[in-house]
Each structure stands twice: as structure tokens, then as C-alpha cells.
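Once you've had a glance at the structure underneath, I'll fire off some questions.
For this view, one protein chain was removed and the others were kept in their places.
By written order: A and B. Residues from 1 in each chain.
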Amino acid sequence: MTRYIIRRLLWGVLLLVVVLALLFVMFYILPTADPAKLRAGRLQNPKIIAEIRHTYGLDKSLPAQFWLYLKNLFLHFNLGYSYYSNAPVKELIFNRLPATLSLVLGGAVIWVIAGLSVGIISARRAGSRLDRASMGTALVFVSAPEYWLGLLALFFFASDIGKIHLLPGAGSYVGLTAEPAKWFTSLIMPWLVVAAGTAAIYARLIRGSLIETMGEDYIRTARAKGLTERRVVLRHGLRSAINPIVTVLGVDIAVLLGSSVLVETVFDIPGIGRLNYIAITHSDYPIIQGTVLFASLFVIVANIVVDIAYAFLDPRVRYS
Amino acid sequence: MSGLGDGPLLRVEDLHVEFPTEDGVVHAVDGITYEVARGRTLGIVGESGSGKTVSSLTTLGLTRTQGARVSGRISFEGKDLVTLPDRELRAIRGNEIAMIFQDPLSSLHPFFQVGTQLIEAIRAHRDVSKAAARERAIELLGLVGIPDASRRVCEYPHEFSGGMRQRAMIAMALANEPKLLIADEPTTALDVTVQAQILALLESLQRELGMAIVIITHDLGVVAEMADDIAVMYAGRIVETASAKEMFAGPEHPYTWGLLKSVPSLSASRDVELVPISGQPPSLIRRPSGCHFHPRCPYAQPDHARIDPHLEPVSGNPAHHVACLLQSEQRKRLWAELAKGATPEQAREAVGLPAPETDLARTGA
Partner (left out) sequence: MSAEESLVQVRDLVKHFPITQGIVLQRKVGAVQAVDGVSFDVRRGETLGIVGESGCGKSTTARLVMRLLDATAGEIHFEGRDITRLKGAELKAIRREMQMIFQDPYSSLNPRKTVGAAIGQPFAIHGLLEGKAERKRAVQELMETVGLNPEHYNRYPHEFSGGQRQRIGVARALALKPKLLIADEPVSALDVSIQAQVLNLLREMQRELGLTLIFIAHDLSVVRHMCDRVAVMYLGRIVEIGPGDPLYDFPRHPYTGALLSAVPVADPQLRGERRELLSGDVPSPANPPKACRFHTRCPKAQELCSQEDPPLQDKGTGTEAACHFPLAREELAEIGVRSAR
């Protein structure tokens, strides 16, 4: 088992380096603003620009710049400085990380609970009108774009502009440690928006998985032992049916952590998604590099965690 | 008013089990009646689609979740299992009546330790602590011949070999000392030497615990070894019941004859021809009219397609019942011919029966 984990971690590091290399190449091939000119701002003086170039190492060859970046990253945990604001990238990202984490993890809790509940009930009553209605509704939520749901939510329920003054509107996010109550209420709508589509997907997933599992021989054995139907479904059935959910959950969370920009924009939450978007509009490469690094890290780590979790869930996997 | 100690342990009366499906109603069990005596073994023989498994699953109410329509009566210890409410039936399952299945790998939950599953079976019906249940689980594994039981109890099903898994299933079924054990093809998925071990185990456990066994199988050898009484099923009906000795010495149903003649024997020479039963098992949705076996029967007469045969005692032996429209004398003579080595056609001629009119039986399976 430890061998397996070590192997996965090594591959993970390699993958990270490859992703960064690709990004490096991409940024320099695609037409973008010259970062040195950006930094120079109004002082478009060739001498100053050349100086800036040198300070940032932009006059070195591409591989040399990449090597420098990697050294800084792995040895000093330094992600560079923003071209635009000269603030350390690491600081910018870490400042914004809690907001994105709050949004995504909160949403995840909701979508797992909602998705599983609806899915299990649908599976138990497969073919009934309730089942068909809930799966139909699920389809609607899967198809609806997040930002549209977000705008709809604000339109109906925001305390400043909505029809019903129920919840705080866009821009009202505050940190958890600052004002816990406001943190919570300001995130309710964003959470529901983030969760809606994914809960629907999970409901369909668990429904299919549970229906299939309940047809297995060991379920028949469990009933033959005289166990209550509830125990048969929740302990024997769900235990197997949940496996595809676990694999998907880790990746979903990781991907969302790196791509929450739409919801963050609609609700004006100061998260990494927003940061990334702004950096792109300014061609602020170090920030982009930093956010992509984090996004990739989330996905790679999530994959490893999910694989390990899978081995815990399915004892047969441990021995292969 | 329980009558315990006398009378059969289980009595199935005129059981009908139907499943509504998209293609029509599947008549899985079509009016069967049989008894299981205390401490004895009943063998139910049949091929796929005979209804042998469905009738046993229905005994434990395991077809209720599949939308089955059940009518008839299953008497057990003074209760009717067909109409018994779920809660009471659950108290019997895994407790007074236990069941083991064909494939022990798929029948045990792959994600739980074997010990955990055993403990669950115990605590479902006995109010004992986890520790006590664990002790009992180890004891049970030892009882069924699994070596190193205290270590094995923490292992997962896939870490057991096929034979050990079936032993573990048996241990689980016996956890609460059932009065009746239903074994559905318990050795079909096992190697022949392992099969011998498991059958010997079942026999010795039966002696020790005095429990009745219903063994469901398609293997005539297994049923000859294990069963005291045998019921042969075809297309949802019982076509013949008799003691094991009687069934092999003097069978009286053409289907039973067909089975006996189509199975190669270990000691027969190579020139003995196998005589297959022509045609294929019928659809349970659109069954043949009258006697379900008539399209494949080499001795069928015209009115057999119209009249339903019922189980009736054979002349000279009230314990031997057959559902066949031929006369007992004819049947005895037919079997005498077949036993000598005649083909069905030759036997039919020798007894003077006309050939079946329609050659429905000609298309190969």
C-alpha cells in the first residue's frame, strides 16, 4: 500500500512539472502583452524596459526561465510576483483561498446530501411518478447554467435587488472569522447555485448505482439472514453503490476549486476564480501560473486521495 | 395448536407464483404441493426455468420485493408464510429457516469481513454482545471445518477459496440453529473434490443438528447422494415425487426417464448412446396447454394437449406420486423397456402406443 502511495506521489510531481511546462510554452507562444512594458507603465522608456526585463529574468532563454521558476517554487516556495501589482503571488492566492474553499466545500456538502437523498429515494421507488418527477427535475438543473441560476437567485431573493428580501445580495461576502453569521447567510445562495447542477448529477448516479447493487446476490443473502429492509439498503446496498460517487466527488471538488469563476463573479465573492479572471485580462502571467499550479495540485491530490479512499472502500483493490 | 413433533416441518400447498413482466406474466410456479419432514432431506430436481428456485425463495418471502403474485399456502410451525407480515417473516429468516445459494463469491458482501457478516447474522436474531457474537462466529467457522478460524474471521470473502467460501456461507446459515436449511445448488459452482467435501459436511451437520434440508439441484448424482425424498419439477410444476430409492429404481414420468437417460454415467461404456430430450424447455409466459411436457414427450397422446395432469399416487406405492396422463401399467412397462436399453421409440412400440401426432419436438435446442 505505501509503495502504491509513493508511486502515485512521484507521478503526481512529474505531472505537475509537465503542466507548468506546457503553460510556460503556451504563454510565450500566444500573443500577449509584453510583461516588461506592462510593468513599465507610463515610463515607456527602452532603457527602463530593458532593465525591467533583466530584473525579471525575461531576457534569459525560455528553458532557463522555466528552470528558475521551478527552483523558486520547490526550494523557496516562492511563486513570483504579479506583473501588474508587484504583490507576491503566494500572498494574493492565499488571501483568496478561504473564500473559494468556503464556497466549494459548502456547496459540496449540500450537493452530496441532497443528491444522495433524492437518488436513494428515487432508487427505492424506481419507476414511480415520484422517481420520474425527481429525475426530470434533476435533468433541468443539470442543463441550467450556473450563472443563470445565480442571477435568478439574486433576482428573486437578494435583500437589495430581489423580489423577496430574503438573503444578502452580491458582494456581501465576509470571512468566516470576521462575522460568522454573515459569512453563512451570504453564502447560502451561492452554495445552492453551486450545488444544484451537481446534486442532480449525483442523484442520477446514485440512483443507477443503487438499483444495480440491489440486484446483486449478496443483497439476497442479506435479506435471507432476516435483516430489516432498511439495514439491507443502507448498510449492504449503499456501501457498494457509493463507490462511483467517491471517485467522482474528489475530482469534482478539485476541479471546482480551480474553476469557480462564474459563481464568484455573479455573487462578487473574492475567490481564486475572480483573481484568475482578472489576471487573464491583464496578461498577468505569474498569477495565472500560480492559480493554474494550485488548480492542478488540487486535481492531482484529489485523484490520489480518491484512489486511496477507493482502496479502503473496496478490499479487493488492495491486493492487486 | 402447534402440533410440533408430529406432522411435516414444512408443507407447501397449491403454491402459485407469477411475475408480471413487460412481455407477459411469467408463471414461475404453477400449483405445487410438497412436504418436508423433520430431520430429513428433500431433493428438488429440475433444470433452469423449472421453478425450483422460485418456490424456495418464496418460502422465505424473498420474492416479495420482485413484485411476485403469490397464492397458496406454506405452513411452517403453525404459520402460513405466504400471508405472514414482513416483520414476522424476518424473524424466521436466518433463524428457523436459513438458505444458502449457488455462488458463494457473489453471495457474500465483498466489502465486509467474513466475521462481520457472520456476527450480523447472529445479532439479527439473538440479543448478544458483539464480543459474544464474535466468539460464536469463530466457533461456527471451526464447526464447518475452516482451519485457523480466529484469524480467518477478519478476512474478506475474496481471500477465501471457493470451498471455504461455501463453508462460510453454511456457517452463516447455521448461526441460529435453523430447523430447515434450504440449499440452492450449493455445489454447482465448485470443483468436484470440493463438492464432495461440502456434501459430506452438510450430511454430518444435519445429523448433529437434526435439521431438515431442502437441496435444489439439477445434478441427479447429488440428489441420489443426499436426498431421502425427491421431487422432480418441470415448467413450474412437480411432475413426480418419491423416495430416492423409488425414484431411481422405478421412475414413472417421461421427463424423469429423459433426465436419467440423457446423463452419462461414470461407469457406462462409451457405446451407450445418450438419449437427449428433444426440443427445449418451454417459455413460462406462453406455456404448452394441458400437460406442459407434451411437446417434448415421445409418448404423448392427442388429449394430453388438452388435459392438465395432477399428482396422483402410483399403483402399489401411495408414497410415490406422478402427474402423468398415461396409465400406471403403461408407464411401468415403458420404463422396463427403457431400463433394458431401448430407445424411447422402441419402448413406445413395444408397449403399443401410437406415435405423437405433431412433431413439435423435432427442432433442436
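In this text, a contact is a pair of C-beta atoms (placed from the backbone, for glycine too) under 8 Å apart; a residue touches a chain by one contact, two chains touch by 3 or more.
A quick note: this is a predicted structure, and the numbers were derived from the prediction, not measured.
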- Note on the structure: The one residue from B:P104, B:G258 or B:P298 touching the chain left out of view is B:G258
- Per the whole complex, from B:R11, B:R38, B:K79 or B:H218 the residue touching the absent chain is B:H218
- Item | Among B:R126, B:K245 or B:R286, residue touching the chain not depicted | B:K245
- Query: Which parts of chain B are in contact with the chain that was left out?
  - Reply: 47-48, 161-164, 191-197, 199-200, 218-225, 244-245, 247-248, 258-260, 262-270, 272-278, 280-281, 363-365
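We adopt the following convention: only the chains that are shown with their structure count from here on.
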- Message: Could you work out how far the Cα centre of chain A sits from that of chain B, in whole Å?
- Response: 55
- Task: Using the touch rule from the top, collect the residues of chain A that touch chain B in their complex.
- Result: 216-218, 220-229, 236, 239-240, 313-316, 319
- Please name which positions on chain B make contact with chain A in the complex. 57, 60, 62, 65, 86, 90-95, 98-99, 101, 103, 106-112, 120-121, 124-125, 156, 158-159, 169, 172
